[in-house]
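Before anything else, here's the structure in question.
One chain of protein is taken out of this complex; the other chains stay put.
The chains carry the letters A, B and C, assigned in the order they are written, with residues numbered from 1 in each.
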Amino acid sequence: MITAGIDIGSLSANVVILRDDKITVLHNIRTGPDTCETSWQVMKEALAMIDRNFSVGSIDYIVATGYGRVVVPFSNKTVTEISCHAKGNHFFFPKVRTILDMGGQDCKAISCDEKGKVTNFIMNDKCAAGTGRYLERVASTLGISLADLGPLSLQTVKGPADISHYCAVFAQQDILLLRREGVHLSDILAGACEGIVKRIYPLLQQLGIRADFAISGGVAKNIGIVSRLEKKLGMKANIAFDSQIVGALGAALFARDFLLSGN
Amino acid sequence: MSVAGIDSGLHATKVVLMNNGEILSKAVLTSGLEDAYTIAERALKIAMGQCALPGDSYKYILATGQGKSHITFADESAPDSICLARAVYKVLPSVHTILDIGAAHTLVVKCSKGIATGAVNSDKCAAGSGTYLEIVSAILGVSFENMGGISLKSTEKIEVNSQCAVFAESEIISLVHSKKRIEDILGGVYRGLALRLYPQLLQVGLEKDIALVGGMAQDIGLRSAIEELLGHKIMFPEDPITIGALGAAIVAEEKVKPGK
Amino acid sequence: MNIRNNDRHNLWQEWADKYARRVRKITENPNPKMARSNALLYQILYDQATKEAEYSTEGSPIPVVYHTENAPDRFFRSMGFRANNLELNADHLSREQVGRYLNIGREFGYPDNICDRVKLAHAIGISGDVPAPIMVVPVVGDCDLMSQAMCSVARYWNVPAFGIDMPYQEELDMGPDEYLDAMKYIKQQLLEFIEFCEKKWPDFIKFDAEKLEEYQRINREYTRAAADVIELAKTKPCPYSGRDALRMAPTQVPDDRRVIDYMKQYVSEFREKAKRGESPLKDNIEKFRVYWMCSAPFYYDPFTFLEERGCASPLYEEESGIPHRYNVMNSESGERRFGRRMLDPLEEEAALFATHHWGASGNRRILEVLDNCRKVGIEGIIHFELEGCLSLNNIARITGERAEKELGIKNFYYLSAHCQDIDKWDEADFEEKLGDWLEMCLREKGF
Partner (left out) sequence: MNSEDYEKKLQELVSVHLPQNRNTWALSWKEKGKKVVGILDTLAPEEILYAAGILPYRIIGTQNASTPLAEIWRPPDMCRYCNHVLEALLTGELDFLDGILFTDWDDDGRRLYDVPMHLGKPKFNYLLHVPHGDSEICVKIYERDFKRVVDWLHDSFNVALDDERLWEVIRLYNKMRRLLMKLYEWRKREVPPISGTEAAGIVMAAYFMPKEEFVSRLESLMAYLEQRKAPLKKLIPRLLVVSDHLDNLEYTKLIETHGTIAMDDLDNGSRYFWDLVEPDTNPLYALSRRYITRPSEPCKWFWHKQVDRVIDWIKEYHIHGVLQLPHIGDQDRLCCTPYFLNRLRGAGIPAMSFTREYHFANVGQLTTRIEAFLETLRLK
């Protein structure tokens, strides 16, 4: 039995292919302007990893998720990223009850039951404050790579700088000014991370945080955010070895369930 | 008697030197990662270099703009609203409403005879600022300068609703993906932008004539979108970028005028 | 989700300690900028807080009723209740305390985009940090959301929510008769309230008209003393700081006669300053005077900022002698109004309630504001709108337009901000904008 999950996010597109319950392929690329093309590309590349004459047709069931889920032409069914992230995280960490998924342009706090089924969730609103995109802009403004942002933010000199604007765009202006005033790079980054945690925390508060806690999505890779959040919550965060594929994995698991239940 | 006006903006610092109402010289420097003080100092030097007068012949230096408080070598600082009102009165005396759109702010000033009588300032959200357009130009791969012109070729009305610049990004990407023409997308972008500026304009009363100044004033796309919205022409000075600095210089002159 | 079992704080004890510190500071090394009479004020607050703090630890022998600012506090107490004004509790939160209650609100799932006062009053109400209620009293008329918050608190503790309703109509032409009408309606509700409570808690609740009258006498004397402040407000340069104009009398101690002494001290000390032409303004020169309205940042002092620039703020709309519950009491003689047709103490409470200036249409409040502007020669209005305050929607601009049309006041500064949610407060930005506005006004005046 071969099933696949494909997660088309605003920043990255991910594919997970399962043989029975084993993950055989993980693959992700950056989402291009044409979401449909992106979905073909990422899937084809993933299939090629199994072997070259493997095609979409040879997969028994495909579930698409992510904001681009509806445009994936070859999916049998679509499931929202919310359900998929719960399921994916639950696969890695069966004891998880609260999940934070921080994607490119939204941020979800999800609580699930022992079966990995969503029981409640909260999402941020029509503003990019506290999202992956925000961090991208910060990194690009300061001319550093997204990967370095987290570690650097932990080496504060005078403590986190105050970035007063919520707005992802204006934060960039603030940062520019701070730079001109000669504020240390790390302090600015620390300020940016603090800012994000400040935006995320209320979501988790409203949801009510129950152990275990897990973070997925691109931002989970950012040690600057994760460690600060762990400190604020006073609990350890579980993070999958590849936090970006959790959604796609969840989709693949749903595909397996649907196939078995003949749904 | 000579004076200097400095407008320390986020993206550029402008200097105007004046002598008895005559502009001696101007200088515009785009800000890098230098602090406001240093770059203002440099801009001032450049401007001074353009005219023969010795450095100490400048009786009064007045700073305005978002970085004004950092320019400690200036004798005084004054709010943008006051400087804009003075300058626009000098170059476009019939104007009663000034719309100043810069990189990160939008300021609407109500004025009569060079006196600012009201001002509405917005900077809660980038949706109405030049930065928003920079993001758009980056997504569409169109140069910032050409966007306006292209938007005028729009034939189909498209709505770009996203308040948030970052969300507009994905909205625009999906428009591109659905094979919409760049011209029409830009048309929508400018219309949306004008619509978001509209409440602010209405708040000060929209008394004619209306002038568009600041970094964005040269953007023909924005200008025509606003004119379309208001249903009449708006004015703009030939050098809209240095208008704040000019105002600062005028206010400086008032200070040194004998008897004042 | 049950916050009551979370770590409890003894709010009143924390306040008692704070007031003790202040009293000590004022008596030991007084700040010349601050009013001396504050010593008595904080002493009163300290005594109240210590009393409440005991109840908080030992549990209150007397049943507690939660209510908000516009509710008839004196009335509850005259029935034998201990009244706890959650709205005032919220106002008294210090910078350090406020975070806890914002979090409690969020965890409860209460909307975050409503005004800080409602959010915090609600949060304190469900925190268990003040003695638990046996009844909650939602009132409408000044703030509907506050009454929603009180209902929510009542549902949380599963205790009765006994509302008191304030009637109104567009009263452009509203004379004493309509007020009397409204007053009678409210009196009926108060009687119903008494009946309900006396039946429910026969052992310890009994309405005592004399007690109420005594409280009202104190309040009347206080009002009379405070009325002189409006006279002081007319003197230029303004003898006191906007900070002191904001000073509210401790309304939770209706039985404490010292509030009268406090107000008298307050007035006389500033009358002295007025005689000497002293003021908190730079070089004692008043260049401009503004009417500070609605609310203010709690943990930052905008008045010193204004006074350093020669701008006086003699009035805060709610307090210091502003007769904002007009038509009820003659502020000079302190006698009941309504052509003397208002006789018993219940009617007085009802009338105070019925004529609240936040009630009814915006017109009621605006008329009063304009009247005060006229009284003290206001040149500019700073309308500090509390973000998320529904009672202010629409009337800010109407006030501005009418102030210009009817009084020729051109300078109207409208700003909307949070007063207590510090995370959302940007001081630098606030000062820059306020400074720009003031400078615009001054230059226009030729300074």
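Note that in this section a residue touches a chain if its C-beta (ideal position, glycine included) is under 8 Å from a C-beta of that chain, and two chains touch if they have at least 3 such contacts.
What you see is a predicted model, and the numbers here were worked out from it, not measured in a lab.
**Q** Could you tell me which of the visible chains the hidden chain touches?
**A** A, B, C
**Q** Hey, which of A:F91, A:F121, A:Y134 or A:F170 is the one touching the hidden chain?
**A** A:F121
**Q** Which residue from B:E159, B:E207 or B:E228 sits in contact with the chain not drawn here?
**A** Counting the whole complex, the residue in contact with the absent chain is B:E159.
**Q** For the full complex, which residue in C:W15, C:Y46, C:Y66 or C:F108 touches the chain that was left out?
**A** The one listed residue touching the chain not shown is C:F108.
**Q** Footprint of the hidden chain on chain C, which residues?
**A** Interface residues of chain C facing the absent chain: 1, 108-111, 113-114, 138, 140, 143-145, 147-149, 151-152, 155-156, 161, 163, 165, 167-170, 185, 188-189, 192, 360-363, 387-388, 390-395, 397-398, 401-402, 416.
**Q** Suppose we count only contacts with the excluded chain; which residues of chain B make the list?
**A** Answer for chain B: residues 159, 161-162, 195-196, 198-199, 202-203 touch the chain left out.
**Q** Considering the whole complex, not just the chains shown, which residues of chain A touch the missing one?
**A** Where chain A meets the chain not shown: residues 67, 79-83, 106, 117-121, 123, 125-126.
Assume only the chains that are shown with their structure count from here on.
**Q** Which chains are shared contacts of chain A and chain B?
**A** Output, common partners of chain A and chain B: C.
**Q** Whose C-alpha centre lies nearest the centre of all protein C-alpha atoms?
**A** Of all chains shown, the one whose C-alpha centre lies nearest the global C-alpha mean is C.
**Q** Identify the chain pair with more contacting C-beta pairs: B-C or A-C.
**A** B-C
**Q** Rounded to a whole Å, what is the gap between the Cα centroids of chain A and chain B?
**A** 39
**Q** Which positions in chain B touch two or more other chains at once?
**A** Correct list: 123.
**Q** Quick check: what residues of chain A touch more than one other chain, meaning two or more?
**A** Expected reply: no residues.
**Q** Which residues of chain C touch chain A once you look at their complex with the stated criterion?
**A** Contacts found on chain C: 1, 103, 106-107, 109, 112, 423, 426, 428-429.
**Q** Flag every residue of chain C that touches chain B in the complex, lowest number first.
**A** Residues 410, 429, 432-433, 435-437, 439-440, 443-444.
**Q** What does chain A use to touch chain C in their complex?
**A** 164, 198, 202, 205-206, 208
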